[in-house]
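All protein chains but one are shown in place.
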Amino acid sequence: MKIYQKEIVLKKAYPRGFHLITQEIISNLEEIKNINAGICHIFLMHTSASLCINENADPNVRRDFLNFTNRLVPENESYYTHILEGSDDMPAHIKSSLYGNFLTLPIKNGSLHLGIWQGIYLCEHRDFSSNRHIFITIIGN
Amino acid sequence: MKIYQKEIVLKKAYPRGFHLITQEIISNLEEIKNINAGICHIFLMHTSASLCINENADPNVRRDFLNFTNRLVPENESYYTHILEGSDDMPAHIKSSLYGNFLTLPIKNGSLHLGIWQGIYLCEHRDFSSNRHIFITIIGN
Partner (left out) sequence: MKIYQKEIVLKKAYPRGFHLITQEIISNLEEIKNINAGICHIFLMHTSASLCINENADPNVRRDFLNFTNRLVPENESYYTHILEGSDDMPAHIKSSLYGNFLTLPIKNGSLHLGIWQGIYLCEHRDFSSNRHIFITIIGN
């Protein structure tokens, strides 16, 4: 059994929205080629963004995700008390946990084994963030 | 350390709803008997359905999940732009990521180690889908 770990810093600070980062993740994971069967754990080291799996073809899906999510978790609710870091901050924390901050994906025959329509989304919930850090653990034979 | 992988195709196309598939999953995983301590990663290879853990006894729970979820993510919102595949399609993508498309479950003494009330739900968010594919990785001693 092999195990590899590495930290990735995304190549840019993404704006608020849902962004397809499958290729950026894969391009950092040459070690997967050495794994015949295993799992890839992808952990976002933040509390105001998320990772999820969704449709990898139509950019309209990502736009609709953003518009839905902004309505699901509104800004400036009168009952919010964590408000010092801006109106997008507390909603970003909530969105982070609704979508989740980690993925575990299968590895088969030296590649991530995803469904044909599946891609990795970075869900950036802050208006202005920095380059997000992702910590990856690969386990397998 | 042992590792097993296999793809399961669910035995039918489930209608929109929350469906208890614990036994169908377990019946496909004879390899778990060989694992004393480990984890079972269950990965749904789609972007319009979900997997989650919830109550395994009362069918009313699954019905209430469906009715709540349909209200949480409405169809035909005026701002949706991904609309060519039917009114249930974009909501299905959103629901897929809110509940998530994978589970990691503990294995102990040759069995999935779940709480007494816990079962595995397939959350089917499309009205008419096909038999869903699930890719399973078992790791343990």
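Each chain gets a letter, A and B, in the order it is written, and its residues are counted from 1.
We take it that contacts are C-beta pairs under 8 Å (C-beta built on N, C-alpha and C of every residue); 3 or more make two chains touch, one makes a residue touch a chain.
Computed from a prediction, not measured in an experiment: that's the story for all the values here.
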- Which is it among A:69, A:101 or A:129 that touches the chain not included here? A:101
- Note on the structure: In the whole complex, of B:103, B:122 or B:136, the residue touching the missing chain would be B:103
- Item | Contact footprint on chain B, counting only the chain that is left out | 1, 37-39, 52-55, 58, 60-61, 63-65, 67-68, 72, 98-100, 103-106, 108, 113-115, 117-118, 121, 139-141
- Item | Touching residues (missing chain, whole complex) on chain A | 1, 3-5, 41, 43-47, 72-73, 77, 79-82, 90, 93-94, 96-98, 100-102, 104, 133, 135, 137, 139
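Here, only the chains that are shown with their structure count from here on.
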- Task: Starting from the mean Cα coordinates of chain A and chain B, work out the distance between those two points in Å.
- Result: 20
